[in-house]
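Only one protein chain is missing from this complex, and each of the others stays in its spot.
We call the chains A and B, going by the order they appear; numbering starts again at 1 in every chain.
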Amino acid sequence: MFEDIIKNVRAKTPLVHCITNYVTVNDVANILLACGGSPIMAQDAREAAEITAIADALYLNIGTLSEQSVKSMLISARAAEKKDIPVILDPVGAGASDFRTQSAKSILEAAPVAIIRGNVSEIMTLAGVKANTKGVDADAADMTRFSIDFLVDTAKSLARTSGAVVGISGKTDIATDGRRTVLIKNGHSDMSKITGTGCMLTAVTAAYAGANPDRLLDALAASFCAVGLAGQRARERMVTENAGNASLRTWFIDNMYKMGYADLKGGAKYEIY
Amino acid sequence: MFEDIIKNVRAKTPLVHCITNYVTVNDVANILLACGGSPIMAQDAREAAEITAIADALYLNIGTLSEQSVKSMLISARAAEKKDIPVILDPVGAGASDFRTQSAKSILEAAPVAIIRGNVSEIMTLAGVKANTKGVDADAADMTRFSIDFLVDTAKSLARTSGAVVGISGKTDIATDGRRTVLIKNGHSDMSKITGTGCMLTAVTAAYAGANPDRLLDALAASFCAVGLAGQRARERMVTENAGNASLRTWFIDNMYKMGYADLKGGAKYEIY
Partner (left out) sequence: MFEDIIKNVRAKTPLVHCITNYVTVNDVANILLACGGSPIMAQDAREAAEITAIADALYLNIGTLSEQSVKSMLISARAAEKKDIPVILDPVGAGASDFRTQSAKSILEAAPVAIIRGNVSEIMTLAGVKANTKGVDADAADMTRFSIDFLVDTAKSLARTSGAVVGISGKTDIATDGRRTVLIKNGHSDMSKITGTGCMLTAVTAAYAGANPDRLLDALAASFCAVGLAGQRARERMVTENAGNASLRTWFIDNMYKMGYADLKGGAKYEIY
């Protein structure tokens, strides 16, 4: 299912325009290079549309918003619509503050979003389900209180109302376009010990979507598998070498760099729901 | 002395709201995760108070100030006072520019600060002693010109006038609440070859204080010991493996990730002054 997805990324080197938070922006850039894409960051309103116009995908991440960056996100979202390239939204911390929740909703209203990828708390917030976003990590209660069936139904509903493919990260990841749904079981909970794994995952999704704009659900599912698999392998090495989360980060990106279709074919764990 | 400090951090996973510089913000986030805390960065005035209200500690670092970030720091400091969570201030570069010195003083006036942690030049500047802040590192002359007794007296004086527990980093670290004083001899001078060791130290202090709000002096002293010990171990490995400062950074954070009370008990070097 993922062979062409991966090959297209490596063949096309999609340029991803990122308007993203300043906490994890360096990791986002390096994982884009690792997975076969090319990053460009630009968040001033004076160049946002111009940069989007040379890109293959637009990555919007609301991790550290400002008035200026929200403005640029809206400008770039409209420029992406005009150029018909996919917009990928990571609603970091939606629910943690009104500013974040409203900004995420403004983006969804400004232009068609191709893919939304968040954790349980963030996606529930956008879907209008009461959730407990505490900071930028999924709330512990949120992660267990909702059944997979409920999460799938909510994601499908959000996909239909927003027109976007929706991804929820968790012990089991969910990817749906409102009709087809894929469940992914790669990854390891220790990945939450690195800052920015969610941001990096969504960046990989953006690269995959940029190179495969007509197969958005497969691009999302493939990114869940590839990122999860890279995380598993990095985590195994962390345990073996008695290392810590900084080495985990390095090896995680290294594993994305080395990830080819053969790896993914051997290690991807997914099923059609 | 530090057993409960460490256990409380690992048990409570304190959420630390960070308004900090963009140079070392990623390292700050990763070391917070490494030491058992959880980071959230938010520095727009529209969400600052709301994010502080869900946090267990507020970390303010003036490394790359802007008009907006100073405004948000003051808003969040008042929100922290209202919620009664500790505010931890890292006055990066105080003395290097009027803007930094005045901003640090504004924060100290806006709301009670629980802990101030800086280098000799920065703390002397805040205490009104003539110093030579040259950039963001302690001035070489400043590091040797003042005797330990003078530094302790000045720190105690600043602690009494500000109401904050005061920490000075150096060959010997000083932690005082104005009455009790602890001297710490962990760490290694090569840690200054990594950017952000001071920022990371203060972030660990914030996590420790967030989980131990009634034992601020012990939390500060414990963070000096733990961070210093992690640095010593990383530095030993750098020498053994003939590596450089980028590996030093990785192994430093790794060592914080692995740091338990048993490590600290075996390696902490401190004495009551």
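Methods note: contacts are C-beta pairs under 8 Å (C-beta built on N, C-alpha and C of every residue); 3 or more make two chains touch, one makes a residue touch a chain.
All values derive from a computational prediction rather than experimental measurement.
Asks: Which residue from A:1, A:41 or A:129 sits in contact with the chain not drawn here?
Replies: From the options A:1, A:41 or A:129, the contact with the absent chain belongs to A:41.
Asks: Just name the one of A:100, A:117, A:235 or A:249 that touches the chain not displayed here.
Replies: Considering the complete complex, A:249 is the one touching the chain left out.
Asks: Touching the absent chain in the whole complex: find that residue among A:22, A:99, A:208 or A:224.
Replies: Residue touching the chain left out of view: A:22.
Asks: At which residues does subunit A meet the chain that is not included here?
Replies: Per the touch rule, subunit A residues meeting the hidden chain are 15, 22, 25-26, 29-30, 33-34, 38-44, 46-47, 50-51, 54-55, 68, 249-258.
Asks: Go through subunit B and note every residue touching the omitted chain.
Replies: Given the touch definition above, subunit B has residues 21-24, 26-27, 63-67, 93, 96-100, 134-137, 192-196, 242-247, 249-250 touching the missing chain.
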